[in-house]
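For this depiction, one protein chain was excluded, whereas all remaining protein chains were kept in their positions.
Up next is subunit A:
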Amino acid sequence: MIIRYFAWVRERVGTDEETIELPETVQTVADLIGHLKTLDANHAAAFAEEDAIRVAVDQLHVETDAKIGSAREIAFFPPMTGG
């Protein structure tokens, strides 16, 4: 699974992209966040304020209860500030 990070989430994690083997217990985006938090201190810091994080599965906005299914790419980022 390709995980991508943007803006301050990217800075806190310390990378813009990584490939992660998902345990079978990870079924939803919320499960994935829980798993990522356990990886190291950087991931834990990045996901400390979970409410401040938005998610896209295969480049579509989703809520954290969304199923991961056969997704290829999941991205985490702060609320958007373009325009």
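Keep this in mind: a contact is a pair of C-beta atoms (placed from the backbone, for glycine too) under 8 Å apart; a residue touches a chain by one contact, two chains touch by 3 or more; residues count from 1.
Basically, contacts and distances are computed from a predicted model.
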item	value
Complex member absent from the view - protein name from UniProt, among "Lipoprotein", "Ferritin", "Glycosyltransferase" or "Molybdopterin synthase catalytic subunit"	"Molybdopterin synthase catalytic subunit"
Omitted-chain contact residue, chosen from A:V13, A:V29 or A:A75	A:A75
Subunit A, residues in touch with the chain not shown (by the definition above)	4, 6-8, 56, 59-61, 75, 77-83
